[in-house]
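The complex appears here without one of its protein chains, the remainder shown in place.
Chain nomenclature is as follows: A, B and C, assigned in order of appearance, with residue numbering initiated at 1 for each chain independently.
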Amino acid sequence: MAETHQAHQHSYIANNNKDAYLKRLRRIEGQARGLQRMVEEEQYCIDILTQISAMTKALEAVALGLLDEHLAHCVVDAVKAGGEEKQIKLKEASDAIARLVRS
Amino acid sequence: MAETHQAHQHSYIANNNKDAYLKRLRRIEGQARGLQRMVEEEQYCIDILTQISAMTKALEAVALGLLDEHLAHCVVDAVKAGGEEKQIKLKEASDAIARLVRS
Amino acid sequence: MAETHQAHQHSYIANNNKDAYLKRLRRIEGQARGLQRMVEEEQYCIDILTQISAMTKALEAVALGLLDEHLAHCVVDAVKAGGEEKQIKLKEASDAIARLVRS
Partner (left out) sequence: MAETHQAHQHSYIANNNKDAYLKRLRRIEGQARGLQRMVEEEQYCIDILTQISAMTKALEAVALGLLDEHLAHCVVDAVKAGGEEKQIKLKEASDAIARLVRS
């Protein structure tokens, strides 16, 4: 039972990266607050747009990191398990990649 | 003096959209906190990636809104002023658009 | 009549950049043929994807170049003309920017 759970543990936890992701997401939350302050203080549009581009890139980097670990762990495990599990996990990963490429 | 300031007021303020932008940015900040909770609770990678795509789209929509108003007000005013001011504002807008397209 | 036409000439022509754009687009057409050769010769997927990313970047650069000139000429002229023409051209430019950012 414990092993089954182990097998399904998410890769960002298995790899002890949970804290690193939380830290990056807190920084992104800080950027979202910074944007509100810029609007509140009526700062220049172009400077706000520059901050939005930086924040988008930070989010993209988190997404690519999570996706890498997902492929290297959850998808790899599903491939080894084979059958329907393999098909489901590959389809899920493809759909997530398509959403990232299009967003 | 007051008129000079008036002339330089940013479009998102001139149009009484400040509150609307603040509201959208607060929601984006909430999404950033939601992502931290998902990692904290060890939720599934693919669900986290879906939320990141949604947040990226929300940020993109704010950026496109600010850019529209910037073109329709600051850039239009600079075009009317002409000369160096016009060149600077057009270059700034082009650079901001390129950053958005590439981010 | 001739002057009306002159006034509506597109910026990439007015600036003698027509040949430069044609040259860049011919190179992009060459990249599209190169991709077919890669598939024909059964080359490695990852190498094909690398070429697609390069081609997408080349297309993006052409789009940003055309957009810059469009803003600096057609949109500037429409702003000077004012009225409905100004509104239409600004809306058109915003929509084109949104399509680029989302594609």
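What we mean here is this: a contact is a pair of C-beta atoms (placed from the backbone, for glycine too) under 8 Å apart; a residue touches a chain by one contact, two chains touch by 3 or more.
Remember, it's a predicted structure, so these values are computed and weren't measured experimentally.
Mapped onto chain A, the interface with the missing chain covers residues 60, 63-64, 67-68, 71-72, 75-76, 79-80, 86, 90, 93-94, 97-98, 100-102. With the whole complex as reference, residues 9-13, 18, 21-22, 25-26, 28-29, 32-33, 35-36, 39-40, 42-46, 48-50, 52-53, 55-57, 59-60, 62-63, 66-67, 69-70, 74, 92-93, 96, 99-100, 103 of chain C touch the missing chain.
The working rule: only the chains that are shown with their structure count from here on.
Of all residue numbers used where chain B meets chain C, over half belong to both copies. The two sides are thus made of the same residues. With centres computed from CA atoms alone, B is the chain lying nearest the middle of all the protein shown.
Between chain A and chain C, the centres computed from C-alpha atoms are 32 Å apart. Averaged C-alpha coordinates put the centre of chain B at 24 Å from the centre of chain C. Of all residues in chain B, those that touch two or more other chains are 60, 63, 67, 93, 100.
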